[in-house]
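Below you'll find the structure I mean.
Complex shown without one protein chain; remaining protein chains in place.
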Amino acid sequence: MPRRARVPAAVLLIAPSLVVMTALFAWPLVVGVGQAFSGPDGATTAYVRRMLDDPYFWPAVRNTALLVVVLVPLQFAFALTMALLLRERPRFHGVHFFVWVLPLAVSDLAAGLVWLSVFADRGYLNSTLDHLGLDGYAWLSYQNTTSMFLTVVVAELWRSTSLVLVIVVAGLQGIPKDYDEAAAVFGASYWQRLRHVVLPQLRPSLQVALILRTILALETFAVAQALTGRNLPLLVGETYEWYNVLQNPNVASAIALVVLAVSMLAAVGYLRLLRDRTVTR
Amino acid sequence: MSAVVVRNLVKTYSGGDRAATDDVSLEVADGEFLVLVGPSGCGKTTLLRMVAGLETPDSGTVSIGGRDVTDLPARQRGLSMVFQSYAIFPHMRVRQNIGFGLTMRKVPRDEVDRRVKRAAELLHLEEYLDRYPAQLSGGQRQRVAVARAIVVDAAVLLMDEPLSNLDALLRLQFRAELKRIVSQLGTTTLYVTHDQAEAMSLGDRVAVMREGKVTQLGTPLEVYDRPANQFVGGFLGSPPMNFLTARVHDGTLAVGDVALPAPDHLSTWDGRDVVVGVRAENIQVATDPAEGWVPAKVEVVEPTGAALLLTVRLAGEQLKVQAPATFPAQPDAGVHLRATPSALRFYDPSTGIALTADLTP
Partner (left out) sequence: MSRRRRWSRAAVQAACVAITLFMGVPLYLITLAALSSRESLNRFPLPLVPTDPSTETMSTFLRSTGVTGGFLNSLTVGLGTVVLALVVGVPAGYAVARYAFRGRDTYQLSLLLIRALPIVVLSVPLARVFLDTGLYDTTYAVMLIHTALALPTTVLITAAIFVGVPREHEEAAMIFGATAPQAFLRVVAPQALPGIAAAAMFAFMLSWNEVLGATVLTLNQRTLPAQVLTTLSDSPLAYRFAGGLALVLPAVVFIAVMRRYLLNMWGTTLR
């Protein structure tokens, strides 16, 4: 006698999460698109045009793009180096790992404030230079755009590399030692093993980390706010400005959608670029 | 009365190209120890899990003790089970693990203690009662799993490859102990294994499964000595049964250049090929030729300690032959073989099914 199909208990269990996701993700997304493209008189591109005409917009785009392009590769090289150093199991590697991972839990605002104490005109960096008999420098002054940019890069490097580090370390731990040992037996040098055995197997971890970090880098906000205020325009900073100060949620939404679009493009780009070609579809 | 009766059980997993169990019917008599054996994917574990109530069949019924339990959840079937991975709860001490089934059934505390103690003694776990599973070896954890299963005194005991995670020596030791314990208890037992030696040593009866069906059901001796088809002959026994193609001609079997007398029931196969099955231990081997003995060439000599396992080539086919340990065999040497006529088995080349005296092609 054929059995009745079982009532899917699974559906009941995931139902609340689906409700939350629809109410708090899908719905606001729709509202956001509405805010950006429709005003009191119906559909309009007025807000988009206002956004594009704003003198701070294109610099914000440029700075954000530059930040991502400079920061992300730097972070990955840094995180990879750190992970490989840990892999050698030096003495005190537990302590080292603990300190390296500390910034993981630090909020971006706090990170900005921490580096503010370093880069402020009368901060610790200039104090150290003074102790060494050198002149200080106005790192955060709006006239020195390059150094402003660099302080944000350094602060973000300090704060967010630990995320990539944890992902890479976890990924490395998942690689069986056998492959590396086999390569060594067959005569591969350290760098050859790194390039041909370790890195390819890290690809899935790196892919995830890249997508996450790029999208997060596009959203750099509080760090810059703490260090440079509005002197270094960034996309999310502009969103905040339009919403909070200029009281214009429509243009704010428009800018937010730009961030979303770029994020999605980046994610798709990474997925294609780092596709696993060894698996047949 | 706690016989297990399985009728027409069919189960197909979604994404599977054939049924995991294909209309299987089976009866385990009260107090019997029945072993399900077969290669991986043959459906034996699926069958066990359907009896346990951990999987629901697409169609068919399961009865225990005359009661139809097909729609009942596992805990209402009056069963006990030992899992392949033991499934011992790491957050409970050995004592609580063993007593779990009793605690769940609200058995009074002092009785639980008493019965747990008795089961622990039976399995030599008395000193470990207050330890955590992480502090035990694999073999000890296995004993805890068995203790937990026997302490509840269930009507039916199910075991899913309980010995397969033990190393070879432990496996052999515990196999005998398990057999002793279960026969002492007299519980109806359904046991699954992929190890044919284990199946034969433990079961009152053995069910050989393949691709979702039971291909033969019988006592260990029956299935070993009279395989119902080529698959069973090749699956049971170490080394597996040898199979040769021979042509029936005029009342003789042509094996290579030698003609052997063919049994009467093959007369209808005159002019056709049959498959001859014979076990390594039923072939006698000699260095010198003799009347009715077949010449062959030795390829590999493997001493097993108790005997010599020879791989020989005969008429283009490879055979395994068991010789006495002192037999002077060398690779590339010529030897002569003879098989006891009563030990020969015959199979239909196209279906693999045994040709017995009552069957006509």
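Chains: A and B, in written order; residue numbering restarts at 1 for each.
By definition in this document, a residue touches a chain if its C-beta (ideal position, glycine included) is under 8 Å from a C-beta of that chain, and two chains touch if they have at least 3 such contacts.
Everything numeric in this text was worked out from a predicted model, so none of it was measured.
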item	value
Contacting the left-out chain in the complete assembly, out of A:66, A:109, A:246 or A:265	A:109
Of B:73, B:108 or B:316, the residue in touch with the unshown chain	B:73
Residues of chain B (touch criterion as defined above) contacting the omitted chain	52-54, 73-75, 79-81, 83-85, 87, 89-91, 100-101, 104-105, 148, 152
Where the unshown chain meets chain A, residue by residue	8-11, 13-14, 16-17, 20-21, 24-25, 27-32, 34-35, 81-82, 85-86, 88, 90-93, 95-110, 113-118, 120, 122-124, 126-128, 130-131, 158, 162, 166-167, 169-171, 173-174, 204-205, 208, 211-212, 215, 218-219, 221-222, 225-226, 229, 236, 239-240, 243-244, 249, 252-253, 256-257, 259-260, 263, 267
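Methods note: only the chains that are shown with their structure count from here on.
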item	value
Intercentroid distance (Cα basis), chain B paired with chain A, Å	58
